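Note that one protein chain of the assembly has been removed; the remaining protein chains are unaltered in position.
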Amino acid sequence: MRAGLVRSGGVHPSGVSALLAPFVLLALWQLACLTGLFPPQVLVPPSEVARTLASMAASGELERHIGESLFRLGVGYVLGAAAGLAFGTTIALSRLAEAALSPLFMALWQVPVIAFVPMLVIFLGIDEPFKVAIVALAAFFPVALATFDGVRGVPRAWFEVARVYRTRLADLVWRILVPATVPAVLTGLRVAITRAWIVLVAAELLAADSGIGQMMEMGRQLFRIDVVLAGVVVSGVIGFALDRGAKAIERRATRWRTA
Amino acid sequence: MIVESRSKPAPEARAAARGALSINDLHKSFVIGGTLRPVLEGINLDVKPGEFVSIVGASGCGKSTLLRLIVGLDDQYGGEIRLDGERVATTSLDRGIVFQDHRLFPWMTLEQNIDLALLNTDTPKARRAQIVADHIALVNLVGFEKAYPHQLSGGMAQRAAIARALVTEPKLLLLDEPLGALDALTRVHVQNELQRIWMTQRSTMVMVTHDVEEALYLGDRVIVMAPSPGRIRRIVEVDLPHPRDRGAPLLHRLKDEILSELMAGPGETDNLVRLPEREKR
Amino acid sequence: MPSEEPVTPKPKSAAGGAARGWIIGAIALLVIAGLVAFQFRGKESVAGNPKTVTIAGIAYPFEGRQVYNGLIGVIIEQGWLKSELAKRGVALAFTPVPTAVGGPLINEGFSGKRIDFAAYGDFPAIIAVSGGVPLKLVAPLGQGQNCYLVVRNGLAAKSIKDLRGKRIALHRGRPWELPFSKLLDANGLKLSDFTIVNINPSATPAALASGNVDATFLLSDGLLLEEKGIGHIIWSTKQAPTEWKMRAELFGRGDFVEGNPELTQLVVDAFVRAAAWSADEANKTAVIHDAARGAMPEAIVAKDYAESGIPWRDRFSPLFNDAIKDHYRSVADYTYARGLVRNKVEADKLIDERFVTQALRDLQLDKYWKQSSAGPAALAAAGGHS
Partner (left out) sequence: MNAVLSKPWLRLAIGLVAPALLLIWWQWQASSGDVRSIAFAPLGSIGGAFLELVENGSLVSDMVSTLSRSLTGLVIGGALGIAVGVAMAIWRPLDRLLGPLLHAIRQVPLIGWLPLLGLWFGTGQGSELIVVSLSAFFPTMLNSYEGVAGVEQRYLDVGRIYGFGAFQRFRLILLPAAMPLILTGLTQALAFAWIASIATEILLGIGSGLGVTMQLAQTQQRIDIILVTVIATAILGFAVNYLFRQLRISLLRWQPASL
C-alpha cells in the first residue's frame, strides 16, 4: 500500500531498519574478505578495521585526531556560516550590493580550495589558522547562497508592511526576515556542514600533524588500508551525526510551516 | 428507464436515470489523540438523478468529510453509500469534485489542467481537444487556454476547476465550498455560471456551503446539518423553478428559518463565541 | 457576460517561446552529448589476451597524455620488449601513476595482482613487503635521486647542526625521510632536536617563504626553491655516499617472478638495454630533455644530475653491489624502528641478482659497467662520521 506522501518530517526512521542496511553491508564485506578473492591488504575485513579502531582508541591517538578535527571544524564552520549569513542577507536586501558582488561570488564558488592554499599559507601560516580559514571558506559559500535564496523568497508584501509601519532595520531582520528565511538558511547550513567536513579532511592532507585527514593520508602512504578504512568509518559516523543534528534542528524550526 | 421531464427540457438532456445517490445509515469516526471521536452519525440521504442538493451547517458538522467519503478519497466508513446501485469504495471518474482551493496543477496550462481529467477516460484522443475547448467556452475562459494558474484570478481558477470536474461528464458532481474563497461579487457571477451549467449538463450535483443564501438559491433541496457528531437535522424543499429570482420571498423566508435553526443549536448552552474547531480535511 | 476580473499580463504567444525553447534545449543536449562522448573516447579496452605483463611507473602529464620519463620511456620508444613478448603471444601494458600518490597506488595494484612489475621507490616497496605483498628486487635502477636541505632566506645556517631547535618542514612517510635521518645520525642529532612540521611539498614553498618554517628537506624541488630565491641549499646527498640517496628499483611481484622466470628475464633485459642506451654520453641531452617532460624544468634536472663524483655512465648502472644491500637493510631497519611498518623486512631475501647477471651476458654488456668505486672514503666527506 503506497504510504502517504504527506511531508514525512515527523517520522524518525525507526532505529532497527536504519541499522539494517549498514549491518548487511558489513556482513557482505566480511564475506568478501573470507572468500580470499580480494587482496587482504586492501579489502581489509571489518573485524580487522574494528581491531585497529579499538587499538587507536585505546592509545588515545584516535581521540587526538577526532578532537583536533572537530575543533577546526567548529571554529571554521561558525566563522564561515556567520560570514555567509551576513553576506547572503546583504546581497539579497540591497540590489546594488547584489549587482556589485554576486558576479564575483558566483565565480569564486566553483574554485577548488587547493587554489587558495599558497595565499592562505602566506597570510595565516600553516598551523591552525590556515586550516580554520579553509573550513570557513568551504562553509561560507553554501550558507551565503541559501541565505540569499531564503531572503529573496520572502514575499514582497511583508517588506511593504514593514515599510508602512516604518519598522527599524533591527526589527525587520529579527521579526520578519529571520522566521521567514529560517527553513532555507537551515538547509544551507546543513549542506555547509558536509562541505566543511570534507574540505577539512583535504586541508589536513596538505599540512597537519593530526586530524582525521592526516590519519587517512598516513594510512595510505604506509599501506595501512585498515587505518584508512578506520578513517572512513569515523568520518562517516561523525559526518552523519552532524548531518542528523542539523536536520533535527531544521525539522523543529520548520514545524510551524505546513507543507 | 424513466426519462423525467424537467420544466425546461435542456438541449442535450443526459439519460436522466444516471446519478442516483443513496446513503443509508452512514457513520464515521476519527481516532484523535487516542480517543475515538464520531464525526458523522446516522446519515440517510437519497439524491435523485439530475437533482441539485445543497448541504449547509456550522463548521465541524462533518460536511467536508461526507464529501471526501462520497468521492472515495476516504474509504473508512460504516453504512452504505451507493451511486446508481454501485457501492462506493474508491475514487472513480463517475464522481467528480471541486475543492475550495481550486487545486489546478501550477505547472500545467489551463488547457493541460482540464485535459488531464480525460487522460484515463476512453474518449478518443482526437475528440479530447474539442471537448476541452467546449468546456473552456462553457466556463467563459476562452483566450486563456495557455495561461498558467498563477496568471489567473481566484474566480477564473475556480471556474477552471469546475470545467475540469465536468469534462468527464461525471454522473455525480460534488462541490466542497467551491466559492468560499471568492469575493462577494465574483461569487454571484460564479453561482449564476454554476446554475447555467447545471441546467445545460443536467448532472446530479451535491454542494457543501456555509452560505445559506447560496444553498437556497442553487439547491432543489437544502440539507441542514448539526455538528458533533455530524447528523442531518432537517431537509428543506425549495419548490421554485430554475433559474430563480434571488429576491423571491420564499427564499428569504426559508433563509431566516434555516439561520434561526442553525443559530439555536440543540439546547447546548454554549456561548456564541466558540473557537472554531480545525475541521478534519 | 460577467465582467472579467483584472488579469495579470496576457500569456505571451506560447508557440514562439516554445519553439525557441526547443531549439536551445536541442543545442544544449548536443553539446552535453558531445562532451560526454569526448570523455569516453580513447578508452580502448585492453586486448583480452590471456597473458599480459603489466609494468607500473611514475608518469607525468605532457601535452594531454601520460608520459614516462625514465627507463620505461626508453623501453616504450625502443619497442624491443613489446615485440619480444608478442613473439610469445604475450601483451605488454603500462600503468601510469602520478608522483603525488605513486607508492600507495602501486602497492594497491601489486596486492590486487593487477601489476606485475613496478619501477618505484624503496620506502613504498619495503612497506608493501612488510604488508604481506611478496616483492623481488630484480634490477637496480641507477644511483637514486638526490635530496636537498634548503634553508629560508635571512637564516645564516651553514649545516644541520646550526638548525638545532628550528622548525623543519618534512613530509612524513615519504622516502626522503631516510637520508634526512642518516644526516642526523651522522651529526649525532635526533629528530626530537627539531620541530618537525609535516607539510605536503605543494604547500612547502609558501611556508618557507613566509618564514613559518626555517628549513625543509626534499627532492629536486629544493633546487627550484633556490633558483626562485626563496631559500638556499646548505647540504645535499651529493656530498654523501651514493647509497644515502633515495633509491628506486625495478620490483617484480614474487609469485609472477617465480612463475614466469622467462618473461621476467625479458623485462630485465629491456631495462638493462634502456639503461645502456641512457648511459651512453651521446644520449645525455635526450635523457635530460625527456626527464623534464611534465616534471621539473630542464635546467633544474640538469643541475640535479650534475655530479662530479658519479660518471654519466654509472648513473644508470644496473649492477648489484654491497651499497645497495646496505641501503635496503637500513630502509628495513629505519621503517621498523620508526614504527612505520609493523613487521621487520628481511632485506637480503628481497634481492634476486639472477636476472641482471643473465641480462648482461645475453646483451654482451658485462664489461660495460665496472663496480662503482663508492666506498668508505666517500663516507668521510659526509661530515665527520666516526
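Letters A, B and C mark the chains as written, and numbering starts fresh at 1 in each.
Definition applied: contacts are C-beta pairs under 8 Å (C-beta built on N, C-alpha and C of every residue); 3 or more make two chains touch, one makes a residue touch a chain.
All values derive from a computational prediction rather than experimental measurement.
*Asks:* Which shown chains does the hidden chain touch?
*Replies:* Looking at the complete complex, the unshown chain comes into contact with A, B, C.
*Asks:* Write down which of B:52, B:77 or B:148 is the residue touching the left-out chain.
*Replies:* B:148
*Asks:* Sort through A:60, A:74, A:179 or A:236 and give me the one touching the missing partner chain.
*Replies:* Considering all chains, including the one not shown, the answer is A:236.
*Asks:* Would you mind spotting which of B:99, B:198 or B:217 touches the chain that isn't drawn?
*Replies:* Once the missing chain is taken into account, the touching residue is B:99.
*Asks:* I'm checking contacts with the chain that's been left out. Which of A:57, A:101 or A:182 qualifies?
*Replies:* A:101
*Asks:* Of A:77, A:130 or A:197, which sits in contact with the chain we cannot see?
*Replies:* Going through A:77, A:130 or A:197 one by one, A:197 is the residue touching the chain not shown.
*Asks:* Footprint of the hidden chain on chain A, which residues?
*Replies:* 2-8, 13-14, 17-22, 25, 38-39, 42-43, 95-96, 99-104, 106-112, 114-115, 118-119, 121-122, 142, 152-156, 187, 191, 194, 197-198, 201-202, 205, 213, 216-217, 220, 225, 228-229, 231-232, 235-240, 242-244, 259
*Asks:* Using the touch rule from the top, list residues of chain B that touch the missing partner.
*Replies:* So the residues of chain B touching the missing chain come out as 71-73, 90-93, 96-97, 99, 101, 103, 105-108, 116-117, 119-120, 148-150, 168.
*Asks:* When the complex is taken as a whole, what residues of chain C touch the one chain not shown?
*Replies:* Looking at chain C, the ones touching the missing chain are residues 21, 24, 28, 32, 35-36, 38-40, 43, 59-61, 63-66, 95-101, 104-105, 108-109, 112, 114, 201-202, 205-206, 209-211, 221, 224-225, 228, 230, 294-297.
The rule we apply is simple: only the chains that are shown with their structure count from here on.
*Asks:* Comparing centres built from CA atoms, which chain ends up most distant from chain A?
*Replies:* B
*Asks:* Determine the centre-to-centre distance between chain B and chain C, using the mean Cα coordinates as centres, and give it in whole Å.
*Replies:* Distance between chain centres: 80 Å.
*Asks:* Taking the mean of the CA coordinates per chain, how far is chain A from chain B in Å?
*Replies:* Centres of chain A and chain B (C-alpha means) sit 51 Å apart.
*Asks:* Pull out every residue in chain A that's touching 2 or more other chains.
*Replies:* Nothing qualifies.
*Asks:* Which chain C residues sit where two or more other chains touch them?
*Replies:* None at all.
*Asks:* Considering only the defined contacts, which chain A positions touch chain C in the complex?
*Replies:* Contact set of chain A toward chain C: 38-42, 114, 117-118, 121-122, 125-127, 205-209, 214, 218, 220-225.
*Asks:* Would you mind writing out the residues of chain C in touch with chain A in their complex?
*Replies:* For chain C paired with chain A, touching residues are 101, 103-104, 107-108, 111-113, 124, 127-128, 131-133, 172-174, 197-200, 202-203, 205-207, 209-210, 212-213, 340-341.
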